[in-house]
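Note that this complex is displayed minus one protein chain, with the remaining chains in position.
What follows is chain A.
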Amino acid sequence: MINLFKKRQYVTLSQIEKKNENYFKPFIPDGIFEKCDECGKIILKEDIEKNLMRCPNCNKYFRMTAKQRIELIIDKGTFVEYDSNLKTINPLDYPDYDIKIQNLVKDTGINEAVITGEGKINGESCVIAVMDSYFLMGSMGCVVGEKITRAFEKATEKRLPVVVFTASGGARMQEGILSLMQMAKTSAAVKRHSDSGLLYISVLTDPTTGGVTASFAMLGDIILAEPKALIGFAGPRVIEQTIKQKLPQGFQRAEFLLEHGFIDLIVERENLKKTLYNILLMHRG
């Protein structure tokens, strides 16, 4: 009996036991819990959603889908979507690109990495574009560029302000040089809107990098950002590879950009709608 509690040098596990280890695990259906990659806590997904997609424990900001964002910002029942019929094609004949897009359209329920349209923020009308990082990292190909451009053109025509939520890894590699040209196209549309004396607010969310940073993201009259959002031209991995050294803590985070003078204000998620409304109000005219 005493021998039972004696510490043994080796523990042997039979193969059969190993195979059946799932049997002893509690049954957890997928998608109920989420692990916060900041504090490591396992949290009920419902609690994250109730907390505006933030960790209830450490307040880490999770990325929002474009639909969640519109729900958060735009008054209920006022959103009218633009150009949801545009479809991505495969200009470089990049292997399996068509299939990848088809699957993403099915999984996300949106036609591309940005939703554009018109709606009201506490009663104030504006044109809004929201990028979705769950759609191929929010990358900008021809359809994203076209939708953003049309949104600015529509706003210029209707004399409306524009609010853009950016979330993007940059220009979309799979569409090659045509993606690069979307940077010029969107920037030119922003310029026309600006020259008409109209307001453009860009809100940079995690992550905003590459060709999107180097075009419309950085062209807002007023540039807001969410706390700790990664914002930069080159991604941190690319910089580390180029300069062969580790990057300092907090590099390319929203707070870093604020300190260096490249954004106007960092706004907590629960204050975003109110802040946008206040800015819109002061430019009404």
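Following the convention adopted for this analysis, a residue touches a chain if its C-beta (ideal position, glycine included) is under 8 Å from a C-beta of that chain, and two chains touch if they have at least 3 such contacts; residues count from 1.
Methods note: contacts and distances are computed from a predicted model.
K.L.:
The chain dropped from view, which UniProt name applies: "Oligopeptide transport ATP-binding protein OppF", "Acetyl-coenzyme A carboxylase carboxyl transferase subunit alpha", "PTS mannose family transporter subunit IID" or "Cytochrome bc1 complex cytochrome b subunit"?
P.N.:
"Acetyl-coenzyme A carboxylase carboxyl transferase subunit alpha"
K.L.:
Out of A:Met218, A:Ala254 or A:Val267, which residue would touch the omitted chain in the full complex?
P.N.:
Residue touching the absent chain, from the options given: A:Met218.
K.L.:
Which residue from A:Phe62, A:Phe79 or A:Phe233 sits in contact with the chain not drawn here?
P.N.:
Touches the omitted chain: A:Phe233.
K.L.:
Please identify which residue in A:Ile43, A:Leu72 or A:Leu178 touches the non-displayed chain.
P.N.:
Of these options, the touching residue for the absent chain is A:Leu178.
K.L.:
For chain A, enumerate the residues touching the unshown chain of the complex.
P.N.:
85-89, 91-92, 94, 142-143, 145-146, 149, 171, 173-185, 187-192, 194-195, 209-211, 213-219, 232-234, 238-239, 242-243, 247-248, 251-252, 260-262
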